[in-house]
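Apart from one protein chain that is not included, each protein chain of the complex appears where it belongs.
Here is chain A:
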């Protein structure tokens, strides 16, 4: 699996702060890109690179940019074979780690043609080194550079059916980088048969090849036109069955592969092209088993990067559960071990990767919406305290947790009784103190369900200063109707009966 690069550069305190600042910058750039629907990342396969102080992809020691003259000379020498070709290409490759050199290279007429000639050579190490040069070019942030690699794609695809693991892997990552570059590139890759080529290649037993293939596929599937142009082709092929197989392959052997294909499946499922096909291929039960497996791994030992696999699998299941039942494929899950798995994930990731909590709650909502089994299990497995704790987290988490509680309460008096017994009211009072209208609104819905099925809850609510908690929202246009309905339907009658009860008992007591 790809792991965080081993940092050879040991930053001092200020360097560390700089790294963090860079990381925040990186993150906000990614967020901005996603909001513009331009979230694109590339991968670089390069050995022994140093990390620069700014945490960017470093370059090898001694590698310097090349001038146009130097590039020309290198290429001429390679053509003539005056020096050992591999050495010459190595020098070129090192130069190509620099953007200026990349740009100069592609502007030189004939340069790509020479490189492709070397790339298609049957001299193995020349071919390998040329492939590395191509790979550096594919990773360029300059679109013109990456697009200059277009003439190589038919060969990259041809070589996918080869047997050299390292070479095939390199071709795959190069293709993955190119695929994400632009519409133009994909418009060429698809007719050139990239999907059938990948469908053959996916049967390779080599982990490195599988992971590279997962990467290419995930890049293709993120394309804007994927739902109409790419996903139908993928669904038509043998790829889905293999992807499912590789996602559920033993995670201890190599999580990297499973991670890539899990994201591929997520991109397919969330595009809602033909999820019933995937359901018919057994995706739901397979993914449930994957989550159970991962949950048992969590309790044993800490494994880095688990959230990268759990996240897309959760998303697939949640979306598959939400598939339109009018299409005749309403999904039912009945295994309540899944519930335990979700809570274990939430506990584990609450501090480090809070985004995963909301993903778990989404699945929890979809499970508890219609299945009493899960609602019941939350209560009988004593998971309610944990759920209530989530009411003090982020807005989305609070909202989803409240929705889950509503799902449970809606099931009827037996459920409300348990909720009430296990102290849901105090937590609700805290959420009523929040300012967010949607959160408060959902709390009101929950209160309504509780009072509806369990009249005595209204009494307890009153005695905990509930009315006052409600009154602060009575002027909010989004909430006032519901506040009034609760007051009039449940709380005022309850207050009245309390008073009359008090009056009645006062009559019994001896007057002082």
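Rule of thumb we're sticking to: a contact is a pair of C-beta atoms (placed from the backbone, for glycine too) under 8 Å apart; a residue touches a chain by one contact, two chains touch by 3 or more; residues count from 1.
Going forward, contacts and distances are computed from a predicted model.
For the chain that is left out, the UniProt protein name among "Guanine nucleotide-binding protein subunit gamma", "T-complex protein 1 subunit zeta", "Transcription initiation factor TFIID subunit 6" or "C2H2-type domain-containing protein" is "C2H2-type domain-containing protein".
Within the set A:91, A:242, A:315 or A:473, the residue that contacts the chain not displayed is A:315.
Interface note: of A:295, A:428 or A:491, the residue touching the hidden chain in the full complex is A:295.
The residue touching the chain not shown here, chosen from A:101, A:376, A:398 or A:427, is A:376.
Between the chain not shown and the residues A:136, A:169 or A:459, the one that touches is A:169. Checked against the hidden chain, the listed residues A:122, A:250 or A:435 yield one contact partner: A:122.
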